[in-house]
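Left out: one protein chain. Kept in place: all the others.
In order of appearance the chains are A, B and C, and numbering begins at 1 in each one.
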Amino acid sequence: MPVSVTRRIISAEAAFRAVEAAVARGRERGVAVVAAAVDIGGDLVACLRADGAFAASISIARDKAYTAAVFGASTDGLSNALKDNPVLHHGIAIRPGVVLFGGGLPIVEDGAVIGAVGVSGGSEDDDRECARAGVAAALAA
Amino acid sequence: MPVSVTRRIISAEAAFRAVEAAVARGRERGVAVVAAAVDIGGDLVACLRADGAFAASISIARDKAYTAAVFGASTDGLSNALKDNPVLHHGIAIRPGVVLFGGGLPIVEDGAVIGAVGVSGGSEDDDRECARAGVAAALAA
Amino acid sequence: MPVSVTRRIISAEAAFRAVEAAVARGRERGVAVVAAAVDIGGDLVACLRADGAFAASISIARDKAYTAAVFGASTDGLSNALKDNPVLHHGIAIRPGVVLFGGGLPIVEDGAVIGAVGVSGGSEDDDRECARAGVAAALAA
Partner (left out) sequence: MPVSVTRRIISAEAAFRAVEAAVARGRERGVAVVAAAVDIGGDLVACLRADGAFAASISIARDKAYTAAVFGASTDGLSNALKDNPVLHHGIAIRPGVVLFGGGLPIVEDGAVIGAVGVSGGSEDDDRECARAGVAAALAA
């Protein structure tokens, strides 16, 4: 019986590329965002806050990434999966660190979640698009 | 490759004027309020509690100012912007330090948010009007 | 009667350079560190965790940077300034977010504190040296 199992975890380099790309995509869209990249335990690997981003976005970006990582789903997808069960939706929504609106995406390599990206600072659509840019950059080895 | 960016931050004098004017406006309206003024990071610069104001208002005033500063919008405006998206509204409403009812206003100088004023202790309309008086006093150089 | 005062704040680019350089210096020394860069209010601007760094280092790095920023002194310098006054030293040491051992350095531009770097993950000497590399990179415009 094996003593250990092997898990893939996002590398520092990939996390760094992710947050840089997410912030750059925000700049292209005219919004100052915060981007966070976390590992599969939801712990921070990289973070970057654009000049002028509102301070509220620091913890929201991290919490979106945390949520996507520890549930293995996008924040939108998780919210959607819970939407027909209001008690469950609320019960998950109020847990510490959970965010159930758009802008958190898991990073999936060969079918395995290796971490997540969270973005905050623009509209939900801005944040989603920046998070997608972050995931793409993380996977562009 | 810039080392620093320059930001305007509300001065101590302007913050002091703001909380004094907000409390005075409350007195004119017959309500004892707490007024708080914060910088762009949401940290307190000045605070004043009228004689007889309820103790609950101390932290509510500060949180309204914090919310307006870190989101760069009035607490009413932020609530309004989120009102068609219940998941987003609830998700923001439950974050620590966030208040989504009236009485928090950003202080904007030449288009830049330099801080915010929050007032609590009266009706929502009282608090809004006192916050407006605070912002006006802050900007009356 | 000024409405605002002007403060320099570390730019996102400089913060990004700082955490990248601090982690790279750790790699040269054979240690996996976490580096954090914060603004003058102690709020995170950039963070990077090396592959294999211990999870404990995430919050320690951030707290070292926070301490150096909000007291405007290195964590070593602050500790040293307090060392002849045990009550004061202990009283500061137990405050939330404060770290009084080596590895937190303010970033000073033209005499003004614009932010700080904190590093955790190696020995105190490793962390100090990585933080120095981070500050140097931040200022290398």
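Descriptive notes on the structure:
Keep in mind that, in the parts below, a contact is a pair of C-beta atoms (placed from the backbone, for glycine too) under 8 Å apart; a residue touches a chain by one contact, two chains touch by 3 or more.
Keep in mind the model is a prediction, meaning the values are calculated, not measured.
Shown chains touched by the hidden one, complex as a whole: B, C. Residue-wise, the contact with the chain that is not shown comes from B:C47, picked out of B:V3, B:C47, B:A73 or B:A116.
Of the listed positions C:G26, C:G42, C:G121 or C:G134, the one in contact with the omitted chain in the full complex is C:G42.
In the full complex, subunit C makes contact with the omitted chain through residues 5, 40-42, 67, 69-72, 85, 87-88, 90-91, 94-95, 98. Take subunit B: the residues that touch the chain left off the picture are 11-12, 15-16, 20, 23, 41, 43-51, 55, 58.
As a convention for this text, only the chains that are shown with their structure count from here on.
Subunit A and subunit B have Cα centroids separated by 30 Å.
Measuring from the averaged C-alpha position of subunit B to that of subunit C gives a distance of 30 Å.
The geometric centre of subunit A is 25 Å away from that of subunit C, both derived from CA atoms.
Under the contact definition stated at the top, the residues of subunit C that touch 2 or more other chains are 11, 41, 43.
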